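Report on one structure; see the data block that follows.
Excluded from the complex is one protein chain; the other protein chains are retained at their positions.
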Amino acid sequence: MKNPLYYKSKKILVNTLIHIFLISVAITCLYPLLWMVSSSLKTQDMIFKDISLIPHQFRLENYVLAWKEGGFGRNFFNSIIYTVSVVFGIVIISSMAAYAFSRLRFVGSKFLFVMFMAAMMIPIPGSFVALYVLLNKLHLRNTPIGYILCMINVGLSTSIFLLKTFFDKMPKELEDAARIDGCSKVGIWWHVALPLAKPVLAVVIVFNALAVWNEYILALIIFDDRSFMPLQVALQSFQGEFVTNYPLLMAGLTITALPIILVYLLMQKYIIKGVTAGAVVG
Amino acid sequence: MRIKDTLENYVFVLPAVAIFSIFYIIPFIWVFQLGLFEWDGISFTKVFVGLGNFKEIFTQDVNWWHSMWNAGYITLIALTLQNILAFMLAWACDREIKLKNFYRVIFFIPPVLSEVVVGMAWRFIINDIDGANIINRALIGMGFPGLAHNWLSDPQTALTVVAVVHCWKGFGWGFLIFLAGLQTIPRELYEAARVDGASSWQSFRKITLPLMIPVMVLVAILTVLGTMQVFVLIVSLVGGEFAGHTSVPVLRILASMRGSSRFGYACAQGITFGLVLIVISFIQYRFSKKGQ
Partner (left out) sequence: MWCKKALAAVLVLFSVLGCAAQKTDSKPTISVWHWMTDRDPAFQELAKKYEALTGVKVNFELYAPSDAYSQKIRAAAQGTNLPDVFGILGEKRDFASFIKAGHILDLTSYMEANDSAWKNSFFPKALAVNEFAPQNSYGINPGIYAVPIDIMTIQMVYNKKLFAQLGLNPNHPPKTLQEFLDTGAKIKAAGMQGLVSGWGEVWMIDCLANNFAFNIMGKDKVLATIKGEVPYTDPDWIRVLTIFKEMKESGVLAQGLVTMINKSAEQLFANDKAVYAFNGSWCVNVYKGMNPSLEYSAMLPPAASDKYPIAIWGGAGSSFMVNARSKNKEEAVKFLVWLTGQDQQAYLAAATNNLPANRNSLSKIPEVLAQFARGMDYATHPNVWGVSEFSLVIEAWDRGIQSIIIGEKTPEQVAEEVQKIKERELAKKRAQ
């Protein structure tokens, strides 16, 4: 037997190595973030001259300017509305479908599920024009509801996939008990299945919130009215065809990154359990 | 009663199927039809060419298959490097280690950052004219001045650098999923193994790895889907296809659509691309079923 000191020093050594590894990766992750924030506090002519991460003077007014010039107020509100409605829609619709695919027996269930999975794989190029023509015929072009429905569709397949895997693994006993108590199918889904699925729902929320929050091309194409545009469209105007206003762009990017980081922070403790539950299924 | 029961089942999938049929199937059919036409994306008239576009893709379009090859190469690096990195970081953070929560948040920064920032920041790290040139300086410092060069404009290294940056941007998702997977492994299993005298390497091999296989399959499928469609990062790192060395399928599709105004051909390319992805995912799925 080796002495305890050997084990102790070995453990310290291993831990130090692990920390060096973790910290070096963490630095590469932090660097672009700090660079973005520091650039957002500089002036246009200093941004590439003064490459230090700590600006000589902090131009906080860049944030005010970005907010005003980008017309962020209205767009920020729109983005929140779109993100909340799309994520809400996806959570409800995909969890209903996933629950049905997992629990309920009906003709064509397997076919429908495979269809959703195939859709996850095939990206439609030029689907923007197709969606435009379609929304135009449905009289949903240039309306928030048209945009929200399109975005719900984008996130649907992946969310159903994640949720179904989770429902498959969930114990059925609780549901049986609820059924004996006279609960309807909808009641079981709402009162039993969804609460148990909270962790995986958190994953679905973060995945989809990030996707909707960052989307701008579809919005730009189907909305004519500026008052409907989401935040990312406003951000694009700092990145001009020829002149890019880097400090304002970086300030705008920082502002837009904050809410999504907040969502992640709120959801991450659920995710830690959630992805697992969805993932550790054979 | 029975009929009502069955109808009730369909009510659950109805909203999903309705939205899906309207906003996916209809555009998809439209795109599929267009793949059979020569169309510039503007005119109200189209010329029917049958399978001509597909024939051109399979017999003449060398650049297209080269771009597929490039995307495959990036995907291969992502499957190995990105996922190994993600797994190692998750494994390290799974242990009872200080600053666990700090790392957990930090490692999720790259997926949240915009591609514009990522491209600019990394060009700054790599580039040797205007940038910090950190990598080359480190190489010279370590005594390899011969290796120091412009990594992004060397055809030998450009695609690999792009792949590495892509891995860096994407490992956060894998990290999260792996960490979650690792945390569900009951601690008692490790305790028991230690009592039985297993080394930490043995318990890693005998307990951690087998239990993590399903998670790895999930991450692998998501990695393939995400990586095959990369393109924004490439544009922000090297400006475009760089004499074909960094061309990928999505860039080719965009080139057909915008550059040459061949909308029908772009649709045919998109469908070919989707079919290849389905085949790959199917093989992966089969492979994982066999592996278990």
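Remarks
Should a chain be cited, it is by its letter among A and B, assigned in written order, with residues numbered from 1 in that chain.
Everything that follows uses one rule, which is that a residue touches a chain if its C-beta (ideal position, glycine included) is under 8 Å from a C-beta of that chain, and two chains touch if they have at least 3 such contacts.
Please read these numbers as outputs of a predicted model, since none were measured by experiment.
Displayed chains that the missing chain touches over the full complex: A, B (touch as defined at the top). Which of B:13, B:158 or B:248 touches the hidden chain is settled by the complete complex: it is B:158. Contact with the chain not shown here comes from a single listed residue; of A:85, A:208 or A:254, that residue is A:85. Of the candidate positions B:68, B:215 or B:255, contact with the unshown chain belongs to B:255. The omitted chain makes contact with chain A at the following residues, 44-45, 48-49, 81, 85, 88-89, 92, 128-129, 132-133, 136, 141-145, 148, 186, 190, 216-217, 220-222, 224-228, 236-245. Residues of chain B in contact with the chain left out of this view: 40-44, 60, 63, 123, 127-130, 150, 152-155, 158, 236-244, 255, 258-261.
We adopt the following convention: only the chains that are shown with their structure count from here on.
Taken together, the chain B residues at the contact with chain A in this complex read 6, 8-10, 12-13, 15-17, 19-20, 22-24, 26-28, 30-31, 34, 41, 85, 88-89, 92-93, 95, 97-99, 102-114, 116-118, 120-122, 124-125, 130, 132, 168, 176-177, 179-181, 183-184, 211, 214-215, 218, 225, 229, 250, 253, 257, 263, 266-267, 269-271, 273-275, 277-278, 281, 292. Across the complex, chain A meets chain B through its residues 15, 18-19, 21-22, 25-26, 28-33, 35-36, 48, 51, 92-94, 96-97, 99-101, 104-106, 109, 112, 115-116, 118-127, 129-131, 133-134, 138, 149-150, 152-153, 156-157, 160, 165, 185, 189, 210, 214, 239, 249-250, 253, 256-257, 260-261, 264-265, 268, 271-282.
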